[in-house]
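Here the complex is missing a single protein chain, while all its other protein chains stay put.
Chains here go by letter, A and B, matching the order in which they are written, and residues are numbered from 1 within each.
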Amino acid sequence: MTDELPRTDAAAGAAGGDALPAGQPLLRIEGVAKSFGTFRAVDGVSLDIKAGEFFALLGPSGCGKTTLLRMLAGFEAPDEGRILLGGKDIAQALPHERPINMMFQNYALFPHLSVRDNIAFGLKRAGLARGDIAARVAEMVALVKLEGLEKRKPDQLSGGQRQRVALARALARRPQLLLLDEPLAALDKKLRESTQGELMELQRRLGMTFIIVTHDQEEAMTMASRIGVMKAGRLAQVASPRELYEAPRSRWIAEFVGDINLFDAESRLRDGHRLVIGTRDAGTLVVAEPREAVGAGKLSVAIRPEKVKLSRRAPVSEAGRETAINSLDGVVADICYLGGTTTYKVKLDSGGILQASVPNSARLDVDAYSLNQHVVAWFTPDDCVVLSS
Amino acid sequence: MRKVSRLSHFNIASLALGLAFLYLPILILVIYSFNASRLVTVWGGWSLRWYHEFFNDRAMIEAAWMSLRVAVSSATIATLLGTLAAVALSRGERFRGRTLFSGMLYAPLVMPEVITGLSLLLLFVALNAERGFWTVTIAHTTLTMCFVAVVVQSRLGSLDRSLEEAAMDLGCNPVRAFVAVTLPLIAPAIVAGWMLAFTLSLDDLVIASFTTGPGSATLPIRIYSEVRLGVKPEINAICTLVIALIAVVIVIASLASKLSSSQGESAAPL
Partner (left out) sequence: MSSRRIFARPARFAAIVPYVWMVLFFLVPFGFVLKISLSQTAIAQPPYEPVFDLMAGWEVLKAAFAALSIDNFKLLASDDIYVFAYVRSLTVAVTATALLLVIGYPIAYGMARLPKRWQAVAMVLVIVPFWTSFLIRIYAWINILQHDGLLNQILLALHLVSQPVVWLSTDSAMYIGIVYSYLPFMILPLYATLAKMEPMLEEAAGDLGAPPWQVFWLVTFPLSLPGVGAGVLLCFIPIVGEFVIPDLLAGSNSLMIGQTLWLEFFTNKDWPVASAAAIVLLVVLLVPLLLYERLQKRQLEQGR
C-alpha cells in the first residue's frame, strides 16, 4: 500500500481536477445523441459530473449506458452534442488523445503480454522514461495487491486477479477520469461484494473520478455517490441512491429500482397536507402530499414492501390509529422466506395483492404468519409515494 | 463432474479407419523408398540406392531447386499480400469495391486449377513476359495469397476487438495498436499461412505447367512426366524427401508459433 496518492497527471495541465474553476464540473455532457442506423441509442443526454465523484450509469440492457460510456472513451463519436472535459470539448478526439482510461467489461488484457507489460503498456505510449515506468508499475502492482504475479500471463491468473490487472492498467496513466464498464460482471457473488468495497476505498483514496456502467442496481447503490438511471437512451433520473429509492421520479424507476407495490388511483381529494386517493385494488389510501405538485394525469400510489407492517389486529391506541391510517385487511396468500426477511403476499379484501417484507428478528418463528391467516397490513402516509404515470 | 464417454464404438472405428486410410499409402511409399530392389513390388532389403540415384539426377535436382525457390519466394510475397488483404477485409468495414475484392480472394480457393493456369498463361503471353521462375512465382503468389488471407482473416475475426480498443485507450493510434497488439496475436496464423502457401506452391503441378517456360520445370512437373511413364523407385525417394522437408517446416513453424505466444488457440489451415 502506498501512502502517496497517484494524483492525476493532468494536474500539471490546465484541465486537472485542482485547476478547475470553482463550481465547474470535471465532465459536462451536453445534449449528446448517437444513432445506429435508425436506432437512437443515446437520445439527448445532458449530465454534469464533479471531480472526485463516483458516478454510476444504471439501466437495463440496451438502454444506451454502454454507448454513452464508449463516447466518453472515444470509441464512438456523438452525432450531436458536446462532451467537455475540464471545459474542453473532446467529443471528436480519438481515444488515444484523451486523458481518460477505461476498464473493459471482459478486461481486454493483452494475452501475449505479462502482467507487468500490460500495466506498462500505456506508460510506454506516454513516453515515460524506463525508470519511471518501472516505478509506476511497481506502485500499481502494490496498489492492487498483485505482488509476485508480475511475470504471469493473463491466462495464468484467476478472474479476480485479471480484474485487478485491468484496473491497474487503466489507473497507471493516472487518468482524469476512469470509466468502468460492468467491471465486476465476470466475478462470482462473494468476490464481487468484496471487490465493490475495495474499488470504493481506492476511489476515495486516490480522489479520482469514476464512472461505472452497470445493470446491477445493488452494485450501483452500494458504490456510487450518484446514480443516473437510463431508459431508452435518455436519463430518467439522476439522484443519490437514497433519493432514487425513496423518491423515484416515475413509476418505471420505482419498479426498476427494488420491489414496490403500486396501486392505480381512480379518484383524488385534497385534505390539508394530504391527498386522499381512491384505488380499485387497495381501497382508499391517505398519502402525504408530494413535494412537487402532481399534474392532472393518472396517478399511482407506491409503497415499498419493507414499509408495510403486518399484524393480527389493527392498532387500537390513538397514536396507533393515526400511524395505521392506511390499514388494509387481507389473508396471507404466499410466503417467501429469504433469510434476513420474509416476504408475504397479502391478498387484500379489496381485491389487490400487497407485498410486505418483514425482518426475521427472532431466530424462532414466533412472529411468523401462516398461509391463509387473516392479517392487517398498515403503513403511514409518509411511507407512500405518489407517482404520475 | 464425470461424464459418460460420448464415444461410441462406431465413432472409434470410423476414426481409426479414416486415419489409416489417410496415412497408410504415405507410409507404404516411404518404406518402399528404402527398397533395394528395382522392382517396386519385391522387397529387396533396406537401401539408400534410390536416394543416390536422385542426387545424381541433375534434371531432378534442378527442378527441386527451382521448386524450392519458387515456394519460398511466392509464399513470402503471398503472406505479405494475403495478410494485408485479410486486414483490409476484417478491419476495413465497408469500402468501395469490397465485394469484388472478397470475390477475387475467395474464388481461387476452389477455382479449378486448369482455369487459373490457362488464364495466367494468356496474360503472360499478352504481356510478352519471359516464362520461367518469375511467372510461376507470380502465379503461385496469386493462388496462395488467397489461402493466407482466409487463414489470417479467420484469426482476425475471432480476435476480441476490445483488445484493440484497449490499446487505443492506453494511448496507441490505430496503426500502433495494430502493431503492438493485433500483429503479435495473429502471428501464429500468419506463420500457418506462410506454411500453407509454401506447401501449396511446392505441390502445384497444373498452374506451374501452364505458366512455366521451357527449361525451367518444377519438381512436380518432373515427377509427373516420370510417373506417366510408370512407377520408378527413384520417385519414391524424391517423394519421401519432399514429405520430410514439409514435416520439418511444419515442426519448426509450430515450435516457433508456440514460442512466440502462449496462446492456446492456433489458426487452423482452412
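Definition applied: a contact is a pair of C-beta atoms (placed from the backbone, for glycine too) under 8 Å apart; a residue touches a chain by one contact, two chains touch by 3 or more.
Since this is a predicted model, take the numbers as computed values, not measurements.
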Report summary line: Cross-chain touch to the chain not pictured, restricted to B:Gly82, B:Gly171 or B:Pro188, is B:Gly82
**Report entry** Residue, one of B:Leu29, B:Leu68 or B:Leu183, that touches the chain absent here
**Finding:** B:Leu29
Query - Missing-chain contacts mapped onto chain A - result: 70, 74-77, 92, 94-95
Report task. List the residues of chain B that touch the chain left out of this view. Result -> 6-8, 10-12, 14-15, 18-19, 21-23, 25-26, 28-29, 32, 39-41, 81-82, 84-85, 87-93, 95, 97, 100-116, 118-120, 122-123, 125-128, 138-139, 141-142, 145, 149-150, 153-154, 157-158, 161, 164-165, 168, 174-175, 177-178, 195-196, 199, 202-203, 205-206, 209-210, 220, 223-224, 227-228, 231, 235-236, 239, 242-243, 246, 250, 268-270
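In this section, only the chains that are shown with their structure count from here on.
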Report summary line: Cα centroid separation, chain A vs chain B, in Å, comes to 55
Report task. Name, in rising order, each residue of chain B that touches chain A in their complex. Result -> 160, 162-163, 165-173, 176, 180-181, 184-185, 261-264
Query raised in the report: What residues on chain A touch chain B, complex-wise?
Result: 73-75, 94-96, 100-102, 104-106, 108-112, 121-122, 125-126, 153, 155, 169-170, 173
